[in-house]
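What follows is a short report on a single structure.
What you see is the complex with one protein chain gone and the rest in place.
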Amino acid sequence: MKLNRRSFLATTAATTAVVGTPMILKAQPSEYVLGASLPLTGPFATAGQLVAPAFQLAAKLFNDEGGIAGTPIRFVTEDSGYVPQNALANYQRALATEGNAMIGYFADSTGAMKLIAPELKGENARIMGSTSFASELANPETHPYQYMSGPSYQSQFDILLENIAAEGGKSVAFIYSNTEFGRDPIEHGKATAERLGIEVVLEEATKPQGADIPTHVTKLAQSGAEYCILQGYVTGVWPQLIGGARQFGLPTKFKGTFWGMEKIIADRITKEAGPFLAGYEGVMPYRYFWDREDAPRYQQYAALSKEMFAGTPLENYMSTWAIQTMCGLEIAMKAFRDTAEAGLELTADNIAEKLTNISDWDTGGFFGGPVTMESNSIRTGRVYEYDTESGLFNPKSDWLTV
Amino acid sequence: MGQLTQFAINGLMSGAIYALIAVGIVSVYKATKVVNFAHGYLIMFGAYFYYTFAVIIPGQEWAPSWLASWEPVWLVEMKEGLPMFSPMGAVLDWVQNVPRIIFGIIGALIANAIVGRIIERTLMRPLMGQSIFAMIMVTVGLISIMSGAASIIWTADADFVPHIAPNAPVRFELFGSTIFLFGADLVNMLIALIIFGGIVLMVRYTKSGVAIRATAEDQSTAYSMGISVPKVFSRAWVLASTTGAIAGAILATRNGISPSLGLFGFSVLAIVLMGGLDSYIGVFLAAMAVGVMEAMTQWQLGGDWAEIVPYVAVLAVLLIRPHGLFGSKEVERI
Partner (left out) sequence: MINGNLKATYAADERVLNNSYKQAFVYGTMLALAFFAAFANEYMILIACKMGILLIAVVGVNILTGYTGLVSLGHGAFVALGAYTVTMLDNGLTGIIPNQFMFFVVVPIAIAVTALIGVLVGLPSLRVKGLYLAVATLAANFIVIFLIEQDAFAPWTGGVVGIDTPDANLLGWVLDTNREMFILISVVAFTSLLAAQNLIRTRVGRAFIAIRDRDYSAEILGISLLRYKLTSFALSAAYCGLAGAMFAFFYSRILPEQFELDLSLELVAALIVGGMGRTMGPVFGVMVIVMMPEVIKVFAAYFTGGDAASARYISPLQEIAFGLLLVFFLLKEPLGINHITDRILRAANRWPFARG
C-alpha cells in the first residue's frame, strides 16, 4: 500500500468533490458556532456552574440584536472539569464536527489556552478567548488568535505591589496554587517587589484544592509577613488560609487578584465562619454588577437576567466570573461584527486583525471608560476592598491603567 | 530548633490522621485480603456526608434553628463585648456549633457505614477467592464510580464546614521561637490516636477482634470453627467506612471539602505498604514517619515536594524490605 502526500491529497480532493462535504467548499454557514469549555465539575465547579448561564444570556442577547450581520450564533458549551486536555479534546471535537461554522472558542484555564495555542494554525485557526489572564497570552506575536478580556495577572500583581509600597509595606508573602494559573505572575512579582524595595519573605506553593491549611498558615506565621498576596485560587483554599491566619491572630493583610474577588464566595465565608475577610483587598478589572447606574449594557443584562433566571439567585446578581465571560464574548462579537461589516470573510486572520484594532470602544459597562486593545489585552483595573457589613466590594482606587 | 519542633509537631498531627485512614485499609485487608485502592474515596464520601449533615441540612428552612446555631441566653451574653478572633470567642463559636457538629458526625458515620455495607455486598463478596489483580482492579473501578457519583451529588468547593473542636490558637515560646498550633488540630490528633488505639485493642482482646484475626489467619479454618466469615467481612468494611467517616470529617475541616480528598487514599496506601500490610504497629510508625518527613519537606523544599514523599519512601522501603517494615512474608507453595 503506497500512499504519499500527493496521491493522498489527490484522493481526498476527489472524494470531497464527489461526496460534497464542506471541507473545501467554503459556503456561508447558516449559523455561526462559538464553542466553549467550562469547569462544570472538578475543583472550580462552583465558578463554572455560575458562568454557564451567561452563555444562555449571551445567545439570547446577541441573536436578538441580529447575530453577526443577520446570521444567528449558537454556543456549544461543554464540561472540561478544569483539565486542559479535556478542553483540548472538546475543542478538537467541536472543530471536527462544526468545521468552518465554528468561528471562535472560549477556554476555561491558562493551561487549556497554552495547550490549544499551537493547534491554532492554518485552516484550524480560530479566535480564542478565555477565563485566563495569563501574561504569556498577551502577545499578538506568539499568540495571534488569543485575547484577554482584562489585564494580565502580572499587571494585577504590579498594581497590588505598588499599593503595598504606597502604604509603606516592607515585606510580602506570595501564596499560590501549584498550577500554571498560580505560578504565572510569581517571577514577575518578585522582580517588581525588588524594584519597589519590598522584601518577599515567603513563596509558598499549595495544592489548588485540599491544601494542608495548618502547615501553610504556620509558614506564613513564621515568616512574619505584613502583606500576603494570594494567587491561583477560585473558590477553595484562599478563604481557609485567611480564616486560619485570622484565628491565629496574625495581623497579615491579604490581597487577591481577579479570581479571588467574588462577592458570592466572600459572603458565604462571612456567613459560615465570621467576618474573616474584613479589610481584604484585591484587583478587579471590571465594575461589579451593582455598579450599573451609568452602564447601559449592564442594565440590559440585568433586565434579561430578571426575565431568564427568575426565581434563581442569578435573577439579581451576575458574578464577576460571569461578567468576565460576558466581556470576553462581547469582545469576540465586536470583532466578528466588525469583520462582517467590513465585508470580509470570517476567517481567524481577518477577525484577529479587527480584534487587535479595537480602540476607544465604549463597552457600555464593564470598565471605567472607553477601552483599547493593547497586545490583545485590556489594561485597566481597580482596587476594591471587601466590607463584611454590607457584603459589597467598595472601590479603593480610581480606574488604573497599566 | 524551635522551627524544627514546630514542623515535627505539624508532622505528627498529620501523621495521626494518616494512621486513622490507614487503619481502614489494614482492617479490611486483615479480614478479607482485599486491598482497597478506593479507601480514599470512602473518606471523601465521609467528608461530603459530614458536610451534608452539618451544613446543608441545618441550613434548610425546615430544620430547627438550634441545629444551625445554638444560641441560649447565657451564650449570647458571654459573647457580647468579646473582641473578634479571641480564644474565648473561638470556644464560644464552637459551642454554638456543637449541635450540628454532633449531628454531622453521627450522620456521616451512619451514611458511610451504609455505603461500606453496599460496597461489601455488591462488589467485594463476589470477589472472594479471586486473584489479587482482579481485587485491585475492582477497587480501582470503584474509584471512578465513587468520584463520579460524588460530583453528581455535591458541589461544595466553596463551603466551610465547622471544626470538630474549638479552633483556638495555641502559641508558646520554645527555643527562642514562637510555636503556632491550632487547637482543633491537637484535638483531631487526639481523636485519631484514640480511635487507632481503640481498634488495635479491639482486634486484640474482643471476641469479634479475635474473629477478624482468625479469618485473617485462614478463612476455611475460621469457617469450620464456627466463625461467620461473611459477618467478619461486613464488620471489617463497616469499621473501615466509619473510621473513614471520622477521617473525612477531620480532613474536611482541615483541608476544605473537595473531590481531591480521594487522593489521600493513594499516599496512605503507600504508607500502609511501607509499614507492612497486616501490622498495625508498622503502619502506625510509617504514618507518623511519613507525616514528619512531609512536614520537614514542606518546611525546607516547599509544598510541591511534600506530595511525593510517601511514594519515594515506599519505593525505598520496598527495595530493601519487600514486605514492608513489619509485614509478614507470604509463603508460597508451588
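Per-chain residue numbering starts at 1, and chain names A and B are given in the order in which the chains are listed.
Everything that follows uses one rule, which is that a residue touches a chain if its C-beta (ideal position, glycine included) is under 8 Å from a C-beta of that chain, and two chains touch if they have at least 3 such contacts.
Please read all numbers here as calculations on a predicted model, not as lab measurements.
Within the set B:98, B:114 or B:134, the residue that contacts the chain not displayed is B:134. Considering the full assembly, A:88 is the residue among A:47, A:61 or A:88 that touches the omitted chain.
Among the residues A:115, A:165 or A:344, only A:115 touches the chain that is left out of the figure. Checked against the hidden chain, the listed residues A:29, A:99 or A:249 yield one contact partner: A:99. Interface residues of chain A facing the missing partner chain: 1, 3-5, 8, 11-12, 15, 19, 21, 23, 38, 40-41, 45, 48-49, 52-53, 55-56, 75-79, 81, 83-86, 88, 92-93, 95-97, 99, 111, 114-115, 117-119, 122, 178-180, 183.
Even with one chain removed from view, chain B keeps its contact list with that chain: residues 35, 123, 126-127, 130, 132-134, 136-138, 140-149, 151-152, 266, 269-270, 273, 277, 304, 307-308, 310-312, 314-315, 318-319, 322-323, 332, 334.
Just so we're on the same page, only the chains that are shown with their structure count from here on.
Computed from the mean C-alpha positions, the centre of chain A lies at a distance of 37 Å from the centre of chain B.
Interface of chain B with chain A (complex): residues 3, 6-7, 10, 13-14, 55, 84-85, 90, 93, 151, 155, 157-160, 167-169, 171, 177-178, 180, 182, 185, 251, 254-256, 258-261, 263-264, 295, 298-299, 302-304, 306-307. Chain A makes touch with chain B in their complex at residues 41-46, 49, 178, 203-207, 209-219, 221-222, 235-237, 239-240, 243-244, 246-249, 264-265, 268-269, 272-275.
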